[in-house]
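Here the complex is missing a single protein chain, while all its other protein chains stay put.
Chain IDs A and B follow the sequence of writing; residue 1 opens each chain.
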Amino acid sequence: MPPLLHVSGISKRFGGLVAVRDLSLEMARGDVLGLIGPNGAGKTTAFNLLSGFLPPDRGEITFDGHRLAGLKPHAICGLGLARTFQIVRPFPHLSVLDNVRVGALARHPRMAEAREKARAVIERVGLGGKADHAASGLTLAERKRLELARALATEPTLLLLDEVMAGLNATEIAAIVSLVQRINEDGVSILLIEHNMRAVMTLSHRIAVLSFGEKIVEGPPATVANHPRVIEAYLGEEYVHTPAR
Amino acid sequence: MKWLAAAALLVLLVLPAVLNSYAVTVFIFIFFYAFLGQAWNIVGGYAGQLSAGHAAFVGIGAYASALLSVQAGLTPWIGMLVGGLLSAALGTVVGYLGFRFGLRGFYFVLLTVAFAEVCRIVALNTDAVGGALGYYITFTGDPWQFQFQDNRVYYYVALGLMLIATGIVAGIERRRFGAYLIAIREDESACEALGVNTFRYKMLAMIVSSFLTGVGGTFYAFYLFSLQPAAVFGIPLSVEIIIRPIVGGAGTVMGPILGSFILSPLAEASRVYFGQGGWTGAHLIAYGLLLIAVVLFLPQGAYPALRRLWARAAR
Partner (left out) sequence: MAVGLTLIFGVMRVVNFAHGDMMVWGMYLAWMLSTRAGIDPYVGFVACAGALFLMGWVTQRLLVDRIVNAPHEMQILLMLGVALVLENAALVAFGPDPQRVRSPLRAATIWLGPVFVDVARLVTFALAMVLTLALYLFLTRTDLGRTMRAAADNAYGALVIGTDVRRVYAAAFGIGAACVGAAGALVSPILPFQPAGGLSLSVASFNIVIIGGMGSLPGAFLGGLLVSVAESLGAVFLSPSMKELVSFSLLIVILLFRPAGLFGKTAA
């Protein structure tokens, strides 16, 4: 079975800074791949490369049999690859429902149908009671769900989640984790950037670790957690020989 | 609300029977500028692409239909479509350049102003279209040539144009096209991530808008009978076009109409009141102050504010 996502040797530099260096990844259908690494490791840049917001300097990305080279973000979304943004970007003057409807219109051009579909997605992410609220009046946790709902409404095969837990408290995080699990069980593959280790370990089938733009380790959660290079990347060399707890 | 609009429409339809010619003229301008404002509303209000050069489209439509009528005898009823298409062609160019090169906000405004001014300068220096003296159409009163003896016919034509444009905007708002434009105005990048081809929809908005505006140019030509480059391509006309939707409510169906009903009488009153003694332009001071006030206190325009008041009163 060909992989859903095949990234081969992509690189991106900005002036003198190499943000992503020779990154390769692969995901099978139904996978949840976690992307972790210290700040500035190039994770969001990788997302931007995958979703078409930035063109890679080198390398290839193949998604669901399509080569993504040179495609614009809306076309990539059309192919089934959706993303959320690290700093959420709701349409401030629109209601929650209208926000999600924009996403739904991608697959359901008729307004009434899109509306119904949007309602269903809103229910699914747990924002049911807030459908007619203005997006600007939501709490952060609610806005994250909205961002998720909007992307979900485009009926993606692969969903890129950029730090969807950032800024949330423990309860909210647990709720999002179970939501993401449900979404994955429904057949959506997930690639997530996350700093919250517990969430990443719980959700991911495999984890890739980035440091200074390069992938340094990849494997199942247990392997990655204790890998000396990972510890080195996050905490520095001195901690490598500390026994894992 | 619907029956209120229907009642208002009925009133407007029978009004000419009771009004004198001067009042009819005032209404003609209300309708005409509401029409132009509504056309602008598509790209400036809904899509949020502030164009301050829409007069260019009026000018092209005006000169095109005027020239075709006078030189080639082509009836302006067809000429207006030609004018509209030519304006749409310019709109396509401006839109393409602006959107392909990613010009937003202030830069896009400048681009549109630059194009309008280029048109004005070219017209000013082209003797074939009258140059600095302007282009004149002789009045024949021939309906086939879009000229009417009775002011009241112009009233109904202008009203018709306004209603058509409003219908188009209402239709757009109800469809995916409208929802996408509104979303583009809110956050273009987020739209892209949701599968919206922002370039295509902005272009579409620009083309429709410039086409309609161009059609309006024909009305302008065959109501005023004289085309001066500074008047028909100039910034003052662009300001007249955009201020009504902005004050009335950009991105709403009723905004341009409400704005026109507020501003045209205001302009007329200040022109009459201050017009003697060379205080021409005083109404533009009022425009400026109004614009400032709207931006500071009612950024969404009068119509949304009224709607909120209405909703509160209904409780």
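We take it that a contact is a pair of C-beta atoms (placed from the backbone, for glycine too) under 8 Å apart; a residue touches a chain by one contact, two chains touch by 3 or more.
Not measured: the values here are computed from a predicted model.
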| item | value |
| --- | --- |
| Among the chains presented, those that the missing one touches | B |
| Which residue of B:Ala170, B:Val295 or B:Leu309 touches the chain not shown here | B:Val295 |
| Which of B:Ala23, B:Val113 or B:Ile164 contacts the chain that the document leaves out | B:Val113 |
| Absent-chain contact - pick from B:Ala7, B:Val153, B:Ala170 or B:Ile285 | B:Ile285 |
| Which residue of B:Ala8, B:Val122, B:Val153 or B:Ala170 touches the chain not shown here | B:Val122 |
| Per the touch definition above, residue among B:Leu50, B:Leu86, B:Val129 or B:Ile207 touching the missing chain | B:Leu50 |
| Touching residues on subunit B - with respect to the absent chain | 48, 50, 52, 97, 101, 103-107, 109-111, 113-115, 117-118, 121-122, 124-125, 235, 239, 246, 274, 278-282, 284-285, 287-292, 294-296, 299 |
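By our rule, only the chains that are shown with their structure count from here on.
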| item | value |
| --- | --- |
| Distance from subunit B to subunit A - Cα centre to Cα centre, in angstrom | 44 |
| Touching residues (chain side subunit B, partner subunit A) in the complex | 174-176, 179-180, 182-183, 186-187, 189-198 |
| Subunit A residues touching subunit B - in the complex, by the definition given at the top | 51-53, 72-75, 77-78, 82-83, 85, 89-94, 98, 101-103, 105-106, 109-111, 114, 150-151, 153-154 |
